[in-house]
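Note that this complex is displayed minus one protein chain, with the remaining chains in position.
Moving on, here comes chain A:
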Amino acid sequence: MDVEVQPELQDKSKKQKKKMKHLKKRDKPKEQAIEKDVVKESTTADIPPELAFPPTFSVSEIKNKQRRHFMFMKYKQEKRKEQLALKKKRKKERDALGDKAPPKAVPKTIENQRVYDETTVDPEDEEVAFDEGTDEFSAYFNKLTNPKVLITTSDRPRGRTVRFCEQLATVIPDAHVYYRRGLALKKVIPQCIARDFTYLMVINEDRKVPNGLVLCHLPDGPTAHFKVSSVRLRKEMKRRGKDPTEHSPEVILNNFTTRLGHSIGRLFAALFPHDPHFVGRQVATFHNQRDFIFFRFHRYIFKNEKRVGIQELGPRFTLKLRSLQKGTFDSKFGEYEWVHKRHEMDSSRRKFHL
């Protein structure tokens, strides 16, 4: 959630900057208009135009810094007052109209202004359905295999990463945490396949902070590489529930709409067993927003017919996809299905890939 807060703050500061710009812009036309008036007067009264004083001033023209600051603050206060008054007025009007009031305008966000992505999956599309029906995850979705996950880390993990692995293992049923022991992933993978693991999950660590996640579906791929950020372990959470039980959780996948998003969603879905134990009342959520995938783990309770209470169990973290590779982990000779190229792809803030 921390990540979401930051853009807002930035937005605010930007808005302020914009206000400044507006201010300058607004002043200029006024000046011009009044100057014109002055010119007219001068022509009528036959006063030489050199004597006309600048009738208005813009705050930025004040030379004294303190004075300028003071005037600007004053200007801002006035403006704020105006805005508040306007807001109040509008609210009054709305209240007066009651039910007949026009619907409120939807605020513009970069998500609802999203650039149309032509790969958005149409659920009735035969070709995509066939492609998904025969891909590497089809064995899981046809209920032929049960997930079994191996969790390991980069070599010699330190405190936080170790605990993160342990906590992930409590979220994912049938997960086994192993110490890496300096083994190469390409040598680990055949052993995993021989022992019927369906996933290999490697958490990378940098300066004692988990920062990367390689999720490799076995036996024949694909492999996804994520950036991990904002990891919050159970101990660091406020208002946390009791430790999770061993029931297999329900899974919620939000907003995975494009073709690439579908592949990633299927990758996450296949981590958990088919039939969740509803007795456990536990939910794992992968929520995609602006290409960041937020993971949360909750316990819910139905208080009555209308109200539901939720309690976060942790851990929470944020993922961002870096690449999706066909086949099992092979960063040198593997073929990439999608690679995030920052300078080529991030040209528009309103373009999303998942």
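Just so it is clear, a residue touches a chain if its C-beta (ideal position, glycine included) is under 8 Å from a C-beta of that chain, and two chains touch if they have at least 3 such contacts; residues count from 1.
The rule we apply is simple: contacts and distances are computed from a predicted model.
Per UniProt, the protein behind the absent chain is "WD repeat-containing protein 74"; the candidates were "DNA-directed RNA polymerase subunit", "WD repeat-containing protein 74", "Large ribosomal subunit protein mL44" or "Probable vacuolar protein sorting-associated protein 16 homolog".
Note that of A:Asn64, A:Asn112 or A:Thr134, the residue touching the chain absent from this view is A:Thr134. Across the entire complex, the residue among A:Thr56, A:Gln77 or A:Thr119 in touch with the chain not shown is A:Thr119.
One chain of the complex is left out; on chain A, the residues touching it are 116, 118-119, 125-128, 130-131, 134, 259, 326, 332-339, 341, 344-345.
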